[in-house]
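Handing you this structure, nothing more for now.
What you see is the complex with one protein chain gone and the rest in place.
Residue numbering begins at 1 within each chain, and the chains themselves are lettered A and B in the order written.
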Amino acid sequence: MNDVFIHPKAIVESDQIGAGTRIWAFAHVMKGAVIGGNCNIGDNVFVEGGARIGDNVTVKNQCLIWEGVTIENNAFIGPNVVFTNDARPRSPRLELMRERYATKGWVAPTLVREGASIGAGASVVCGVTIGEYAMVGAGAVVVRNVPPYALVYGVPARIMATVCRCGLALHIQQNTAVCEACGNRYQRDTDSVKWVGPKTP
Amino acid sequence: MNDVFIHPKAIVESDQIGAGTRIWAFAHVMKGAVIGGNCNIGDNVFVEGGARIGDNVTVKNQCLIWEGVTIENNAFIGPNVVFTNDARPRSPRLELMRERYATKGWVAPTLVREGASIGAGASVVCGVTIGEYAMVGAGAVVVRNVPPYALVYGVPARIMATVCRCGLALHIQQNTAVCEACGNRYQRDTDSVKWVGPKTP
Partner (left out) sequence: MNDVFIHPKAIVESDQIGAGTRIWAFAHVMKGAVIGGNCNIGDNVFVEGGARIGDNVTVKNQCLIWEGVTIENNAFIGPNVVFTNDARPRSPRLELMRERYATKGWVAPTLVREGASIGAGASVVCGVTIGEYAMVGAGAVVVRNVPPYALVYGVPARIMATVCRCGLALHIQQNTAVCEACGNRYQRDTDSVKWVGPKTP
């Protein structure tokens, strides 16, 4: 961990953090959390033991990332995004709930795929997958899977458009699209949009 | 307060905290705040003087709990839940507002009853009561009272189902219900759902 920058006001209890990652003030990374290389973990972010974050991920201030959450490479987690991992939370201190919380069987996983972005203040209900390079709008509440390259927003979050890896809206014609900004190329098969390749040289 | 755990990075200015309660990093409990026993108060939580929290309450990270908010025993307050206590806030530094903010007459109370759960990222507009064992979905905005055992979500939060003390949905038939998971029994009278008793032995 020689190449990890840890702000003097951060608390980092994990020893599984990749080179080049920076962790800022009042962030708290618990023992057992895994963070890749070249990430930026903003002020006040909390990463629980059992959470996994890939390489080149940007996590803006105040995000809450729990056990059961996996974030792949190059994702962007906007400020104040909150994940969850319990589909029907009760206080574990309630006698009736003792059995449920005695093991970790209650933890419902959430997966954020490669390059996806989650907008500021969004809430992600556990058990979903946010597809590669999908984009979740600010303040959205995600309650079901988000397909790759989909732009979703609202409460609950609904598919509103298709976006390129670079974030611009794609105009799909006859099931193909070329990004007007960066030239990346896509194809739509039945319901899902797939990346075909970068700008044709 | 010998039996209270206070993380070395927390700030606790209240001396009214019950035995067995744990308060985590960067939390701030102000003078005059009252917290019962056996609670868990997560990182970055703020509890203002005048707020009252019962026993066995779980308060996840980053919740903001103001004067005027009362949380009863066994409640679960999810991560990043924000309460309010001013129905029409203005900067108290504004000359026109000097009279309004000269006393505490502007504080509108909020009550979270026994065993209720509030999901991640929910906002609770002041002046409401969240009934016993009610469940508020992630990202909801609560603007009116929530009946006991109601599941509410959305913006504004609306009643979507009835839930057991254990959190599972109840199927009410002929005004009675028995939880398929834990056996707790309920009866519906006119508009409200009442707990009748635990599993019949």
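Please note the rule applied: a contact is a pair of C-beta atoms (placed from the backbone, for glycine too) under 8 Å apart; a residue touches a chain by one contact, two chains touch by 3 or more.
Just so we're clear, the structure is a prediction, and the values are computed from it rather than from any experiment.
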{"item": "Candidate in contact with the missing chain, chosen from B:Thr21, B:Thr84 or B:Asn184", "value": "B:Thr84"}
{"item": "Omitted-chain contact residue, chosen from A:Gln62, A:Ser91, A:Thr129 or A:Thr162", "value": "A:Gln62"}
{"item": "Contact footprint on chain B, counting only the chain that is left out", "value": "11, 26, 28, 44, 46, 62, 64, 66, 80, 82-84, 88-94, 96-97, 100, 121-125, 141, 155-156"}
{"item": "Chain A, residues in touch with the chain not shown (by the definition above)", "value": "9, 25-26, 38-40, 43-44, 55-58, 60-62, 74-76, 78-80, 115, 117, 119-121, 135, 137-139, 154-155, 163, 165-168, 182, 184"}
